[in-house]
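One structure, pasted below without further comment.
This view holds just a subset of the chains, kept in their places.
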């Protein structure tokens, strides 16, 4: 057993999975704590999924309900699909954190609080008339009141730090406690601390001391009668790292551009929760990555389109409000038939909505959010790691079909993390790019017979000078044309080109019963909840299955046949019903929607509950 | 489509004429501008295939169709954004933006000031006819148009002042029919490193005929135009007998002679944007319309700096996807 892993002499119980949430004030470092606990758990060999929960964008006054920040982790010896419904453990750094998170803690669950933070002022800020520590309202939980602040202060007392600095080490004390409780190795965290505070050795010392103090306190204080072991999960062999959706998206783009042997150009304007992709790519210039922070979203996509004209792998990233502004240029990209990937990292709308909360309500906009007949292929990632695959795929399709492609992810995927089996760059699909240079027989809109895509000719190519634009073009030459039948021909060929992308879509994976009572069709970030729910139902003998679409336009060719094999079709979405509309119109199936719009993912139990109702015939028609 | 432009003896104007019929109203000032640009291009020593003309929407924005180079007739107001992406990623190209007063100053105003701020090394030709030609005659000028039947309540931008406000590094003005002057300004624009902003006064003979008659008619021209020349005093008039003098930081027109000599006048200095701004705000009715190069200063170009950063990063670390994928904490499952 590696050094530093907490063992303790007391009773050790085994558990399949644990769902833990760290909650505190925005200034309490809960995101760091959660992320480190995740790393420790990954290195301990568990499968896992995470859910950070940010407060509204501006940092609220310390101690208030609006200022609470949380991070949830589900780690397990079994395959994990979601960050978990209900909590086994809640760490609450102050009354506000307790108040906003307690309802998710299972009865009998472990509740760790910092006793000293429950003073009158904090209680008032959290709207507690009297202290919940005293009114018996916490009796149904295993409550552990720890003097976190005092113990941390004691551990750091000879370091000469300000009390503010000491206070900011409290989170590592808690991490130490939970690491002991679940037998997590703390070296990776120590390593991280050393790296992070490289420039201020006293903070390295302080944080490591706090971490160890938490561990040793748990070990010695006999506070916890039991500690828990969660065995390593059976995971496919290979090398892994944790990855968030946004990082995976960025890496997918870089990988595709590298494979295509072209520079990557990102034109973007910051917006929550998309900014991190810009941040990530800005640091990867050595991969021939050009990032352009534009004056607005229109300029972001405009610059990307200009770069595409010049032969770069061009992308733009944004969230809902910014997508509106990109619509006109998407239409232009489609008219001039240049490759371009538009990434919408969805958040709760409409309008400014709730910027830090997740939603998947931009699908119909992706489909129809432009004037005129303007078809665009749409891809959507299913999990944080899948963002890599779908970003890569979006580039591949854009280039092959000379078309803008919309990639949808969401705030839940973007900030959530899961273990990513690190791919071998050599085995990634090819992304062939061949600029036309031969002037003989050249026409700007001469189409490839299979893909219907036009040649990519970049400025600088002698003898192929030509002009493109947004006016309707003559079928072959691309000259401006107002001829009635030419317009119809162009409209139909553009539609056919996008429809033809169906040949890029792999056969649809059906999870669960190959035919039967109920098929759940999902897309995007709901993957985990649906998969786990269907897994449970199927294991319980229900003839239920799950199909998760990653290609939303066009749909997979085999989808119609699959839909026909089930009596009922249920479409869970974090919106008021969008994919369900597309399925109904396309296949005339009486698919019904299961919709939740609360800025957060489905719980597995919610989906199971709804399915059981349908399966038990309690609900015949929605 | 086109014949190669590289390795050829020497290109001439006709090599920059595309195969498309030019479709502006007969008499439109755009023809003259097209012709001058086609004359200057072959003289710039740039292979034809390296030229790219990018435009927005408007009569003026049809320009790229008629020039036998690469061209992109984009959407209304967005040419600077598209040009930015192209130039930033392909700095070896010679990128030209052609735009109109509606396209650049109305819907496209933000991209215009931002490209000027960033100082991308591109050239902007703004055809200012003080009217929306393509949509048949709306204007922001205080005149009666279809959309302003009782006269407009709008005060128009002075494109030169606006460009100076955005700290443009090269700011100039010329006139559609002043063929020599226009050619020279276009050439200077090309030579300048950084965004070259050129306002070209252009007659729309259908919807706003004679908007610049003062400046273009033989009879009135000399008295109404102030031709700027670096290092020369600000003199104008048929008899070159009037000049601009500064008194308590207020410009005034003075008659030369009677004790007032050229030495008393303001001397044009292209390297001084504050002077350029002062001159820009001269103009009718109290002063003559200044034409020429208002300001030409050096400052870093966005495209150059960005490419240097990419180069530097590449020089420091070789791109290695495997290393990238394996960043951070990794673990192996056997």
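Every chain is named by a letter (A and B) in the order it is written, and numbering of its residues begins at 1.
Definition applied: a residue touches a chain if its C-beta (ideal position, glycine included) is under 8 Å from a C-beta of that chain, and two chains touch if they have at least 3 such contacts.
All of these numbers come straight from a predicted model, not from anything done at the bench.
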> Can you write the copy numbers for the whole complex as a formula with these labels?
Replying inline: A x2, B x2
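One rule holds in what follows: only the chains that are shown with their structure count from here on.
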> Measuring from the mean C-alpha position of chain A to the mean C-alpha position of chain B, what distance in angstrom results?
Replying inline: 45
> Which bits of chain B are touching chain A when the two form their complex?
Replying inline: 1-6, 18, 20, 47-52, 54, 57, 64-65, 68-75, 78, 80-90, 92-93, 110-111, 114, 306, 309-310, 312-314, 316-319, 321-322, 324-334
> Which residues of chain A touch chain B in the complex?
Replying inline: 39, 42-43, 45, 188, 192, 232, 235-242, 251, 254-255, 258, 263, 265, 267, 284-290, 292, 294-296, 298-312, 314, 328-329, 331-332, 336, 422-425, 439, 442-444, 458-471, 479-480
